[in-house]
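Before I ask anything, let me first share the structure, which is written out below as structure tokens.
Removed: one protein chain of the complex. Kept in place: all other protein chains.
Going by the order they are written in, the chains are A and B; count residues from 1 in each one.
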Amino acid sequence: MSVSFTPAAVRARADPMLPGLAVVRGVKPEAYGVSTFSLALADPAEAAAYRFLPGQFNMLYLPGFGEVAISVSSDPFEPQLIGHTIRFAGSVTRGLARLQPGDALGLRGPYGSAWPLEQARGRDLVIVAGGIGLAPLRPVVLSVLRERAAYGRVLLLYGGRTPPDLLYTEEFERWQAAGIETHVTVDRASEDWRGQVGVVPQLFYRIRLDPRRTVVFTCGPEIMMRFVIYEALARRLPKEGVYLSMERNMKCAVGFCGHCQFGPTFLCRQGPVLNFAAIEPFFGREDF
Amino acid sequence: MGASTRPKLAVFKFSSCDGCQLALLSLEDELLELAGAVEIAYFLEARSQTLPPPYDVALVEGSITTAEDSKRIQEIRQQAKLLVTIGACATAGGIQALRNWKDVDEFTRAVYATPAYIETLKQSTPISAHVPVDFELNGCPVNKAQLLEVLTALLLGRAPHLPAHSVCVECKRRGTVCVAVAQGIACLGPLTHAGCGAICPAFNRGCFGCFGPMESPNADALLAHLEESGHAAAELVRLTRGFTGFAEAFRTASEKWEKRP
Partner (left out) sequence: MAPSLPRVGARLTLAKSSLEQVFANLRAAGFTLIGPRLRDAALVLEEVTGLNDLPRGWRDQQAPGQYRVVPGQDSFYFDHLVGPHSWKQFLHPARLKLFGAAKNNGTWSFQSATAPPPRYAFIGVRACDLAAIARQDRVFLAGEFRDPHYAARRESLFLLAVNCGRAAPTCFCRSLQTGPRVTGGFDLALTELADVFVLEVGSEAGAEMLRETAWQPATALHASRAEEAVRQTESQIERELRTDDLPKLLYDNLEHPRWDEVARRCLACGNCTLVCPTCFCTTVEDASNLAGTRVERTRLWDSCFTLDFSHVHGGNSRPTLRARYRQWLTHKLASWKDQFGALGCVGCGRCITWCPVGIELTEEVKAIREKAA
């Protein structure tokens, strides 16, 4: 299968490894060690032409530090301001953490596959995320909100380690009010936490699914996704109805560097969003 | 210049030959730029003037071989925000760690006219055996490009690029023909940490491991193969017990092969 999600303009660039120039327009702290950066491409024509699909990622380049693959977390209907929610975990992301509005960096993309929203139309959609894994799913939520009536039930099951680790919490109320049934849990509660305590897959115990009309999109730590898939399949969902977003080391995003291979899959091209049925023989395998 | 806002760099020496400090001085082209970017607060090999602690970065050369040095390294650790060990002595104990398998008193008696004047520890140990170390830069001596990379990275606040894979990767990238396969030379390259640029094999010599063990050394496999190919166990002990012989992977290997019948 060779469906290309990459816009033709990106594919046609003479040098696919050469970044374009982007400028930081805003920085919003989200949680401890996590901020959302709003970026705009410096070239007005490139900025106007930029489009992305929910689940796709960009390569962000901080010269001297290196390049990282970061999924877009903003509204695909407003692609001129590209949002990236970044956890400051490595050398490059800690460098990105220091960027202020007005600062420049390199950006190329978007790359990779997208969440198959068209598959969810007219059906129930369960969005399951852990920690930073909500970032690539936020564009799904925002897309659904644009056309809420096109979908059946839409549920968000989300969890983090502790309450301050949760992302986008100030938006949950609006999401809930707009018809996204939102369930939130934390592994470890603080004193003022009034919500659920437990791991994300346990949120399945609180909901009822109609396996014939439900699609699951999940992103989070692999161990979480394993149990999410377990819970979904235990409720008789077909494997083809579960999509997940995977992460591996990635250097080029265009299929040349070989780092992001997961079995036969190049996560930069056929991924990061994959259908569970397609990768089942490899998923959850130790050290794969 | 008045009170400087530039980071203060200090260079300290323990038991060593000064070769790694020389690598810093031999940066030549970049030395002026470096002197502009950092305040050289303590570097006796380069200037007699010293500035008091604290220091932003301490580069430490040499191993710990005396009781006095084991106290001094504690003080330095307290004075330095970041402590970087440079070279085989500081990171692995150096060639002087050969004493760790012998009786030091016997050496002292043999070498010095008045052995009583000599106060030395029984072992030569790396800095990391005494205090926490932020970065270790391997090599005998260190590679000056890697040293510059560490300093650049620290100045810019990023992690330095110091690949920990084998020397083989460097040989292959520069097109050097494998001396082990093509000439039957016992070469430690497959076990050794990259960083030198694979100099020795480029001159038809085997790697002797001066950058210490690589990230996942499989010494048993290489030494067993060398033994099968006709290299004597004693030769393998000598090979692994060199400039970084006290580093764990090499130490375990040489001790294992030393016991071979």
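The rule we apply is simple: a contact is a pair of C-beta atoms (placed from the backbone, for glycine too) under 8 Å apart; a residue touches a chain by one contact, two chains touch by 3 or more.
Not measured: the values here are computed from a predicted model.
Contacts of the undisplayed chain with the visible chains, over the whole complex, involve A, B. When you scan B:34, B:59 or B:147 for touch with the missing chain, the hit is B:34. Of the listed residues B:23, B:222 or B:247, the one in contact with the hidden chain in the full complex is B:222.
Of A:52, A:65 or A:115, it is A:65 that touches the chain left out of the display. Checked against the full complex, the candidates A:14, A:45 or A:177 give a single residue touching the omitted chain, namely A:14.
One chain is missing from the display, and on chain B it is touched by residues 30, 33-34, 37, 148-149, 151-152, 155-156, 161, 163-166, 168-169, 172-178, 180-184, 187, 189-191, 204, 215-216, 218, 220-222, 225, 229. Taking the complete complex into account, residues 2, 4, 6, 11, 14-21, 23, 42, 63-67, 87, 89-90, 102-106, 247-249, 251-252, 254-259, 261, 263-264, 266, 269, 281-282, 285-288 of chain A touch the chain not shown.
Please note the rule applied: only the chains that are shown with their structure count from here on.
Chain A and chain B have Cα centroids separated by 43 Å. Taken together, the chain B residues at the contact with chain A in this complex read 156-159. Residue ranges on chain A touching chain B, taken from their complex, read 64-65, 90-92, 94-95, 98.
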